[in-house]
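Note that one protein chain of the assembly has been removed; the remaining protein chains are unaltered in position.
Chain lettering (A, B and C) follows the sequence in which the chains are written, and residue indices restart at 1 in each chain.
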Amino acid sequence: MSKSYFDETHTAIGHPKSTFMQWMLTVDHKRIGLMYAAVMFTFFFVAVATAFLMRLELFAPGAQFIDGDTFNQAFTLHGVIMIFLFIVPGVPAVLGNIVMPLMIGAKDVSFPRLNWFTFWLYILGCIVALASLFTDAGFADTGWTFYAPYSLTTSTNVIFTLVAAFILGMASILTGLNFLVTIHRLRAPGMTFFKMPLFVWGIYATAWIQLLATPVVGITLILAILEKYFGIGIFDPAKGGDPVLFEHLFWIYSHPAVYLMILPAFGIMSEIIPTFSRREIFGYRTIALSSASIAGIGYLVWGHHLYTSGMADTAKVIFSFLTFFVAIPTGIKFYDWVATMYKGKIILSTPMLWALGTIITFTIGGLTGVTIAMIGVDIHLQDTYYTVAHFHYAMLGGVVFLFFAGLHYWFPLVSGKMYNETHAKIAFYLQFVGFNLLWFPMFIAGYYGMPRRYFDYLPEFQIYHQVSFFGAVIFITGLIYMFVVFFKGWRNGKPSGTNPWNATTLEWHMPSSPPPLENHSKVPYVDFNPYEYHHGEPVVKFDYETMKRID
Amino acid sequence: MDVNNTLQGFNTMAATFAKDVDQAFWINFWISVILGLSVIIPMFYFAWKYREKNVKDEDIENVTHNTALEIAWTLIPTAMLMVLFYYGYTSMQVLRTMPAESESIVVHVEGKKWSWKHTYEANKNGFVHKSKELYVPKDTNIILKMTAPLNDVIHAYFVPAFRMKEDVVPGRVTKQWFHSEKLGTYDVECAEYCGTRHSDMYTKINVIPKAEYEAWFEGNSKVGPGEKEVEKSKGQELYDDNGCAGCHSIDTDATLVGPSLKGIGAKHDATYLKDAIVTPDKDVPEGFTAGVMPPFALPDADVDALVDYMTTGK
Amino acid sequence: MDTNNTTIDYKKERVAYYKVLVGLLLLTAVTFIQPHLFMTESTFLAQMTIAVIKAWLIIMYYMHLKGDSLIGVMGIFSLVIVATFMVIVIGFDVANFQFGAESHITGPASAGVEHATPVQH
Partner (left out) sequence: MSHEYIPEIATDRDGNKHEVQGWQDDFYGGKLGFWLFMFTEVLMFGAMFMVLAYYNTLHPEAFIEASASLNRLLGGINTVILLVSALTMGLSLLKMRVGDVKGAKLMIWATILLAIAFLVIKGFEWRAEYNHGIFLMHGEMLPESGMAFGKKLFFGMYFTMTGIHGFHIIIGIGLMIWLLKRINAGKVTPAHHILHWNIALYWDIVHLIWVFVFPYYYMIGAGGVAGGH
């Protein structure tokens, strides 16, 4: 049997003998992607645990078993991990790393050693972020938004978190940079931009946001540190500084960041829908270009987080107007996906179930985003659970669901094995039901005026929190179940072969399963579109020795 | 404040503009339902109609373009979005267009960790009402001018029953206004995260009949309308005014944010207590962290009065 | 695609470097005399215009961007983004700063005469 990337690797330094060191020093994009996944998986348990802790605490009004300060630290920890450690690097660092070079027929990313370095930078960031849990002052209690002046005056250890967010930001920038150069330079000959798979388009648009938005939050965090320790004055009202400026700077990054999360996830959707409809995608170009325009418009709408901040009313109107324009390209994508199912042959494998489930949940998430883009309505709903429900529907029901879809979809590619479909489907249904039970009641609670970041609440809201709690239990059960299914599949799943889904894109044209170290045996010449099907069969076939087309 | 507070009127529409906001919300709701179903119904239909068993491979068709449809699903949602923008904009305008001050009652609001204080303009006698809860007459424009102390953090004055909210920012003055047509007591919540007792930072708006309000406002009562005036020492007044109760209980042993001040006089002398108010970070009792209690730069006489109140209860 | 990695004529290139340096030095001199010479009603604009010209010279000649359209377009893209941030924040938010007259950070207190110590009342 031929060697796979599990058997051999290139390393950044030297030629270590031990398997462990080979993993630690590897520059292979597939291994790095896997290591990212492993680390995120670990943190995800921390974040889920804190989320569960919050739900448990909120089961009834009044203090149950933690105090207010602990609760504040809990949602900060939850938000910081979920955003900076998990969802921002998430899809690009895991699936982008593993799949994107394969999709464009490259041997690796443009700067493999930088990729390795970035991974360790990310680890460093994670360590710094969590280190403050073990210091006396404790983890930051600012919320993931670090609003000044609260973050400048609190006695908890915000500096760690700020520094960590900065380091993680650097890692994110470097990932984006690496991918941009890779996509520009290393596409297989013949593959023009409009012959790239849509996942690559998603990664490309994301990479631009990583590159050109992250520095703003980087410098904002530095300014906050300088303010806190050197008193430069810019966020300190006692010196004439304006706290609202901090909010501007923070959201200039953090709004584009939400599109940074969702665009590669949309890319996953665009891979899965045609594959499991067994037909060419509807409106390839509009989907590709809508990714780009979402990224572009996404830069201009951060102010919709500041409707009640004291920002000028004129600015609010402009931001609100611009915000609506993000929904249009997003809508186009959704219609294109649904149209792709028309006259196809819909195969409801697990990845497809996740994708279709996401069409429901993200539509709810997105449309409620549109609700709070309306200024007058958002003045009421801002900082209530309505917003919280919106972004969990968007992030969990959008990004994370699609991430899971992608994990199921590319699992056989990465591992060479198949998980148990039946069990994977049960896990999906559990999570889908649990998720909606968990978050839908929160829309209602928010509409009635339940503010977020509340440790304690008025008895009227109890019913919503209780339904939500049971949803969380079901959801987390399904979640654990899903990981068990993955684990079992990895341990003793059946060999999947190179192309178990009958898919068309290049990553499924590998000489062996799992793929060898340097990917395709030869670089193919790409003179075809990414999703060419004829009567439900992939059109393009290769001789895997020479990578010449044989159809 | 104990948590047996009940949120009153969260599903009522008490301010004049609440109906505009609700109208905007429900227009949005129905448009969202239409747009959402326009995606979800076809999805279910196709997933069922073209299910694996039903389709022969030869019947699959690669439809990739349909200009008319594509234009439709770009332009129709765009039009709907513009409708939503319009209602978002107009409902915001009623919320944000302040009435003339001459035709309104102006109240200054100070939000700080973790209490609210309302200060009225001086009445005919030159008396300035200060109150924790807000008392306003029915059918009158009220303008709130809000700010927070410079060394405090951001809060938000959120009145669910009125559908209004605006941040209270240190160093800035922000404003909002309302006009209530319904008598009643409505809850005010703090909606911007501000730390330990963020979720206890409630107060109330009492909308009362005009005459009752006038009588109260022109009088010199130190408590709200209809409440019995209790004799308060200067120290107690200061204790209330400065929001000490937001962090310290004085009648019970409960620890809120700072230590309970019950019987504090027996533990410490006056100098210590003075320092504890003026430079709180000097001596930090065990189990508490420095930097939480802000320094209070009060006149000496006031500090003395406070200390008296803490030690003697008067 | 010009990769700037081709063989070059050392003498010619060096002359170009010196020419640009002279240009930059001249522009620096202009920054110093400008406040006394022209556009005195808006030193700020004049100075920034000069800076933009200097930056253009550096980018085109010292950083060899001339002829490289891909990076050029990307560069313009990032500049446009920064410019948009500026226009929105400065042009729309700050330009309409709300209730400035009453606010501490912009109000009369900002003359600084009043002590700025946080005072509780």
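Here is the rule we go by: a contact is a pair of C-beta atoms (placed from the backbone, for glycine too) under 8 Å apart; a residue touches a chain by one contact, two chains touch by 3 or more.
Predicted, not measured: the structure shown is a model, and the values here were computed from it.
Chemist: Need the list of shown chains touched by the one chain that isn't shown.
Modeler: Visible chains that the missing one touches: A, C.
Chemist: For a quick check of understanding: of A:A292, A:V523 or A:V539, which residue touches the chain that isn't displayed?
Modeler: For the chain that is not drawn, the touching residue is A:V523.
Chemist: Out of A:I219, A:M418, A:V433 or A:V539, which touches the unshown chain?
Modeler: Of the candidates A:I219, A:M418, A:V433 or A:V539, A:I219 is in touch with the missing chain.
Chemist: Of A:M24, A:I66, A:I123 or A:V181, which one is in contact with the hidden chain?
Modeler: Reading the full complex, the residue touching the unseen chain is A:V181.
Chemist: List every residue of chain A that touches the chain not included in the displayed model.
Modeler: Chain A touches the chain not shown through residues 106-112, 114, 173, 177-178, 180-182, 184-186, 188-190, 211-216, 218-220, 222-223, 226, 230-234, 236, 238-242, 245, 249, 252, 522-525, 527, 547-549.
Chemist: Can you list, in ascending order, the chain C residues touching the missing chain?
Modeler: 1, 3-5, 8, 10, 13-14, 17-18, 21, 24-25, 28, 31-32, 34-36, 40-45, 47-48, 50-51, 54-55, 58-59, 62-63, 70-71, 74-75, 78-79, 81-82, 85-86, 89-90, 94-95, 97, 100, 105-106, 110-113, 115-118
Note that only the chains that are shown with their structure count from here on.
Chemist: For chain B versus chain C, what separation do you get between their C-alpha means, in angstrom?
Modeler: 42
Chemist: Which chain B residues sit where two or more other chains touch them?
Modeler: Within chain B, the residues that touch at least two other chains are 150-151, 170-172, 174.
Chemist: Touching at least two other chains at once: which residues of chain C meet that condition?
Modeler: Correct list: 98, 104-105, 116-118.
Chemist: Note which residues of chain C are touching chain B in the complex, please.
Modeler: Result: residues 98-99, 102-105, 116-120 of chain C touch chain B.
Chemist: Enumerate the contact residues on chain B facing chain C in the complex.
Modeler: Going by the criterion above, the answer is residues 145, 147, 149-151, 170-175, 242, 294-298.
Chemist: So in the complex, the part of chain C that touches chain A is made up of which residues?
Modeler: Against chain A, the touching part of chain C is residues 70, 77-78, 81, 84-85, 88-89, 92-98, 104-105, 110, 116-118.
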